[in-house]
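Here the complex is missing a single protein chain, while all its other protein chains stay put.
Going in written order, the chains are labelled A, B and C, and every chain counts its residues from 1.
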Amino acid sequence: MPYEFKAIRRVEFSDTDMAGIMHYSNYFRFMETAEHAFFRSLGLSIVSSPSDAPVGWPRVRAECDFTLPLYFEDEVEIHLLVREKRSKSLSYIFKFRRLNDSPPRNVAQGAVTAVCVTHQPDGKMRACSIPKSLSDRIQVAPPEMLASRAGGGLR
Amino acid sequence: MPYEFKAIRRVEFSDTDMAGIMHYSNYFRFMETAEHAFFRSLGLSIVSSPSDAPVGWPRVRAECDFTLPLYFEDEVEIHLLVREKRSKSLSYIFKFRRLNDSPPRNVAQGAVTAVCVTHQPDGKMRACSIPKSLSDRIQVAPPEMLASRAGGGLR
Amino acid sequence: MPYEFKAIRRVEFSDTDMAGIMHYSNYFRFMETAEHAFFRSLGLSIVSSPSDAPVGWPRVRAECDFTLPLYFEDEVEIHLLVREKRSKSLSYIFKFRRLNDSPPRNVAQGAVTAVCVTHQPDGKMRACSIPKSLSDRIQVAPPEMLASRAGGGLR
Partner (left out) sequence: MPYEFKAIRRVEFSDTDMAGIMHYSNYFRFMETAEHAFFRSLGLSIVSSPSDAPVGWPRVRAECDFTLPLYFEDEVEIHLLVREKRSKSLSYIFKFRRLNDSPPRNVAQGAVTAVCVTHQPDGKMRACSIPKSLSDRIQVAPPEMLASRAGGGLR
């Protein structure tokens, strides 16, 4: 469905830090990986082809709640859901589940808002409307899917 | 003062991405760098000495609003302010200013909540009270310093 | 065969830099990913189980020749070959091929030498013999496989 995507990633050695767990900055890299895989699943690339108007998606907001740590070699599902579609921006949530737990456990939940921009000749970015060809292919996820949350953990 | 710290970082080539700007995950690395420099400024290291009880600070929440992009070789001030001090956790906000603008401009604002943990013999982490020696040296920033925000930008 | 392994990775947005290509430090992360997948393919983890003597594999040498750049979303094969097996160390070479070229093209070739260490109670590492259970499962690749090299490119 054009409102969700599930990407799977294994935690790599270089993703960990000296506390023995995945460094928190890498959850944001994983979210973006799921976002780009979602675009590919729609037959699109996040990076426009040379013939298209060059479109980029800088983030204006990112957040993540970390419930349980991730360890080296953990297999993680990153479940992307489209939370909001506006004329110039898209918001997603990302549910992280550790697949090597049985049953899989929610370990983190993040969110990102990205703005559609064109790159000006001077290299600056300017917000622009999401191209129709793309906007038409993306839906907002049903509210009940967006509602559920990870709970528990260290907090 | 024991409620703030200003760290300065230059954006490195490896911090950038193909959009020509600092990758958003790196703001979270920069926040942590300021946090650890803050601890050092108090005569503490974020990593306990061998004689101390081993204490760690995994994040339970992190967020960032990105107002303006950062470019290669930009000089950035990361202004840490202690937002909240609880028995087992600390919350910070981080104001990013680009120093090579005149006057310097607010480019991003982030926040992190970290929980104090001890590492169990089995390698697991368990939330614990912040050691008194540390808690005594840290204050919450005045409300007026916490209130102001970056504005404008792409959104 | 216990002397080689082929891992596949897609170049992610966060792997690129402002030159629009994969940052060179990430080839070293990809090599390590292939190395760990090789260990898993032998039924081993690079990180010992709690019951084993704790063994680590710090690198004592790493190198890479870059022939052609890698771009965002390129699909890359990292072909690991065991180059040398000594009592306390293993050396590998890694051939990078871009799979979305037809035919796939050699884009880089790296090599790593890693030493087997145990972690002392004080946290220091000491070189040790490779555990027999592991050493028995690993062979050196045939010389003709080790000989061929990537050529051409920018140089």
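In the analysis below, a contact is a pair of C-beta atoms (placed from the backbone, for glycine too) under 8 Å apart; a residue touches a chain by one contact, two chains touch by 3 or more.
For clarity, every value in this text was computed on a predicted model and none was experimentally measured.
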item: Absent-chain contact - pick from C:44, C:93 or C:117; value: C:117
item: Contact with the hidden chain (one of A:2, A:20, A:104 or A:131); value: A:20
item: Subunit C residues that touch the omitted chain in the full complex; value: 18-21, 24-26, 28-29, 32, 47, 56, 58-67, 69, 89, 115, 117, 123, 125, 127, 153-155
item: Contact set of subunit A toward the excluded chain (per top definition); value: 13-14, 16-21, 23, 25, 50, 72, 122-123
item: Touching residues on subunit B - with respect to the absent chain; value: 12-14, 29, 32-33, 36, 40, 45-47, 72-73
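Operating definition for what follows: only the chains that are shown with their structure count from here on.
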item: Distance between the centres, which are taken as Cα means, of subunit C and subunit B, whole angstrom; value: 34
item: Length of the line joining the C-alpha centres of subunit A and subunit C, rounded to whole Å; value: 28
item: For subunit A paired with subunit B, centre-to-centre distance based on mean C-alpha positions, whole Å; value: 23
item: Shared interface positions of subunit C, touching two or more other chains; value: 13-14, 72
